[in-house]
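Coming up: chain A.
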Amino acid sequence: MVIKTPTIPEIQEAVKAQPRLLCRAGGSKQALSGADGSVTLDVSGLSGVLEYQAGEFVFTALAGTPLLEIEKMLSEKGQYLPFDPPLADAGATLGGTVAAGLSGPMRWRYGGVRDFILGVKFVDGEGSLVRGGGRVVKNAAGFDLPKLMVGSLGRLGVLVELSFKVFPAPQATRTLRVAFGRLEEALEACLRLAASAIELYALDFEPPAGLALRLGGLEKALEERSRRLWSFLGKDGELLEGEREARYWRGINNFGWAGGKPLVKVALTPKKIAGLEAALLHSSNPLPSSTRRYHAAGHLLYMAWDGSWTELDTLLKTQGLAGLVLAGNPLSPALGINSAHPFGERATRALDPQGKFAR
Partner candidate 1 sequence: MQHKIPVEKLGPQGETMARAVEQCVHCGFCLPACPTYQVLQEEMDSPRGRIFLMKEVLEGSLKPVDAEPYLDRCLGCLGCVSACPSGVAYGELISSYRMHQEATRRRSPLEKAFRFGIQETLPYPARFRAAALFGSLAKPLGSLLPKKLSAPLELLPSALPAARPLPELYPAEGSRRARVALLAGCAQQVLRPEINWATLRVLAKNGVEVVIPKSQGCCGALSMHTGERARALAFARKNLEAFPSDIDAIITNAAGCGSGIHEYLLLFKGEADFDKAAGFAKQSKDVSVFLSELGLLAPKALHSPVQVAYHDACHLAHAQGVRSEPRSILSSIPGLDLVEISEGDLCCGSAGSYNLEQPEIANTLGRRKAANIVASGARLVATGNIGCITQIEAALKKQSPEFRVLHTLEVLDLAYREILG
Partner candidate 2 sequence: MSKEVLQELSKLLPAGRLLTAAAALSPYQSDALTAFKAKPLAVALPESAGEVIETVRWCAKHQIPFVARGSGTSLSGGSLPIDGGLVIGLNRLNRILKLDPKERVAVVEPGVVNLDVSKAAAPFGLYYAPDPSSQPVSTIGGNLAFNSGGAHCLKYGMTSNHVLGAKVVLPTGEVVELGGESLENTGPDWLGLFVGSEGLMGVALEIKLRLLPKPEKYHTVLAAYDSLEKAGSAVAMVVASGLLPGAMEIMDSLAIEAAEAAVQAGYPQDAKALLIVELEGETLEVEAEARHLSEVIEASRAYKVQIARNEAERAKIWKGRKAAFSAVGRLSPDYIVQDGVVPRSKLGQALSEIEKLSLRYGLRVANVFHAGDGNLHPLILYDGRVPGELERGEELAGEILKLCVALGGSITGEHGVGMEKKRYLPAMFAEADIELMRKIRQSVDPHELSNRGKMFPGGEAEALVRQGLHPLEKRGVISRE
């Protein structure tokens, strides 16, 4: 059953009335919002920007506001969402992005969604409307509930309103794609770059052995900075600029490369990449490496998968990794190692004592 709840009181009402609920807004991460037998709350109607002061670099919007709308509003003032959330073209909303905890390639420069969220309003498991954080860029009062909500998958409450800080967008960007002979070589260069003083907006590893490097900043310094990047790598590559460059990243951040296959997010560190790549190649249904994309110097992987979920679950466990299915139909979207702990379990119970959001 789907209930449309375009207002906060309606959401509160629904939470109080229903025994089990799941939230959906844009529906762009189908595995996280798909029907599981419980009642679906459609909050896509809860949309709109409540406050935006360009001079302050902060805004507050309702949770169902589409990312596209926010990006448009910001770019008119030369600003952007530094955590570069994915799936904007697929209709992703601000709330869904926070609940799923998703950031994109440019998170490398200044941080992910957790690093930019300032405040949150949500309906907890008992139907109360609560607020955490604030609307100014710095605030140390109370527990950091806004951060907690990042990646909460709707299990801790229904997000209704969110405040973010934003940054000035780089005046210009350009991208260098470089291919290496072997995976190890590419990873080595990736780590070297990550520890260097060269500041990149995106530092992507493209298996089997490529890097995509996005530079940004003042137009006049960009030419010389890219020459420097080249000489740092000691290698030539393909240069992307202008509209072509923007299209390239837009495609990546909307997962065009996954070919519509089920999609998984994996959190990892660079040293795990080689092992994981090997394991994936040896899986029973290996997909081409072009259906995987490592962002943030190898801390964030988005990958397509169309084998069995049990197999991927085991594979990730063996690698000591945890994953989250974004699109597909697994039994549970959480894969790989189980990091449940009493701290999380107890705090979850405080937020949702009757287990209404459990799945």
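Please note the rule applied: contacts are C-beta pairs under 8 Å (C-beta built on N, C-alpha and C of every residue); 3 or more make two chains touch, one makes a residue touch a chain; residues count from 1.
Per the selection procedure, all candidates are chains of the complex that A comes from, given by their letters.
Quantities reported herein were computed from a predicted structural model and do not represent experimental measurements.
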**Prompt:** All of 1 or 2 sit in the same complex as chain A; which one actually touches it?
**Reply:** 2
**Fill in**
Given the complex, residues on chain A that touch candidate 2 span 53, 55-57, 78, 101, 103, 107, 110-112, 114-115, 124, 128-132, 134-145, 147-153, 155-156, 167-168, 171, 191, 194-199, 217-218, 220-221, 224-225, 228, 265-271, 296, 299-300, 322-324, 334, 339, 341-344, 346-351
